[in-house]
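These notes are about the structure you will find just below.
With one protein chain held back, the other chains of the complex are shown just where they sit.
And now, subunit A:
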């Protein structure tokens, strides 16, 4: 069996034995959407708009937390050093983690879709559900890259805290919880620099509620952000094996 598949299987088993990882990852977006998108419905019937917001918020969690926390643990506790001293292919190791993060994100999307269709009567065309799933699944990559960067730099016990310090403000400043037009101008400028803003705009675009910027620019930004993170990570590659000069 291919190395990355075994790696992904074992990584998934370890994740499924860690309810502290998957319970909040599944529960937060579903519960937030229930309260703010369905129960309170501040947006006056715009449950489809908030579905996109909370879908974006939900899919950011697994790549952030999984890559950051598991890499930080594997790095600082010496698990990764042992693996890197074996003939393990580092690319397979990372591919397995990316795959599992994306898989968790797809499950979160499905839970939100069911919730939205069942409880909020959100009706979209089949192609819209499909395109949203594609965008948000591929959209895990920039957050996974940022998660890896945190995993390369943060000590294992601090990694989850660091992720929260970035994840929650990023969601807020990208307009995932409150529409950006309700916030000060400077917040809107900050939002343009955040990958979550560009990803959610692609999602809004699918339901015809995106901003006036072309989808092409949002995708370009997300790709550049991911490549930039990867280049920084490449410079830090020695940190993964616990190597020092």
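Following the convention adopted for this analysis, contacts are C-beta pairs under 8 Å (C-beta built on N, C-alpha and C of every residue); 3 or more make two chains touch, one makes a residue touch a chain; residues count from 1.
Please note the rule applied: contacts and distances are computed from a predicted model.
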UniProt protein name of the chain not shown, from "Acetyl-CoA acetyltransferase", "HEAT repeat protein", "Circularly permuted ATP-grasp superfamily protein" or "ABC transporter ATP-binding protein": "ABC transporter ATP-binding protein"
Full-complex contact with the absent chain, from A:88, A:107, A:187 or A:219: A:88
Selected from A:6, A:31 or A:134 as touching the chain missing from the view: A:6
Touch criterion as defined above, residue of A:18, A:164 or A:220 at the omitted chain: A:18
Where the unshown chain meets subunit A, residue by residue: 1, 3, 6-7, 10, 13-14, 17-18, 74, 77-79, 81-83, 85-89, 238, 241-245
